[in-house]
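Only a single protein chain was left out; the remaining protein chains are all shown in position.
Coming up: chain A.
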Amino acid sequence: MNQPLQRSVGGEPVCSQGLRPLCSAERETLGVRECTCISDESDGLLEFCDVPLKEKKLLEVKLGELPSWILMRDFTPSGIAGAFQRGYYRYYNKYVNVKKGSIAGLSMVLAAYVFLNYCRSYKELKHERLRKYH
């Protein structure tokens, strides 16, 4: 029972009376959230009471669970590559792949590049400070 979705001014999905939006997790669909309207009555069937630790996002993990959450992450090469790919598409779809992209999308990348190069060459640069004793 999927109805067409309307978006409010703020970009949040709204549905007509008796329906609620259900959106995919941003991480699985590579930065784009796909939403549909489903019937309100199917509330109880779709919500888990307890989301398993593995699928929680970082901000939902409690502090005590943090070490076990980190250890459960996928550290295989394909997992790491997947993480980089998700991160890239998240940034790309938010700042570059939009209707009216601005220079900010590119400038943030270049600023991060400058910062990383500064960190890399800090060891040589710290000798150039204006100090009496280096």
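Following the convention adopted for this analysis, contacts are C-beta pairs under 8 Å (C-beta built on N, C-alpha and C of every residue); 3 or more make two chains touch, one makes a residue touch a chain; residues count from 1.
One rule holds for everything that comes next: contacts and distances are computed from a predicted model.
Undergrad: For the chain that's not shown, choose its UniProt protein name out of "Proteasome subunit beta", "ATP synthase subunit a", "Ribosomal RNA-processing protein 42" or "Aldehyde dehydrogenase".
TA: For the chain missing from the view, the UniProt record says "ATP synthase subunit a".
Undergrad: If the hidden chain were put back, which of A:S16, A:S68, A:Q85 or A:N117 would touch it?
TA: Hidden-chain contact among the options goes to A:N117.
Undergrad: Could you pull out which residues of chain A are in touch with the chain that's been left out?
TA: Residues in contact with the chain left out: 88, 92, 96-101, 105-106, 109-110, 113-114, 117-118, 120-121, 124-125, 127-128.
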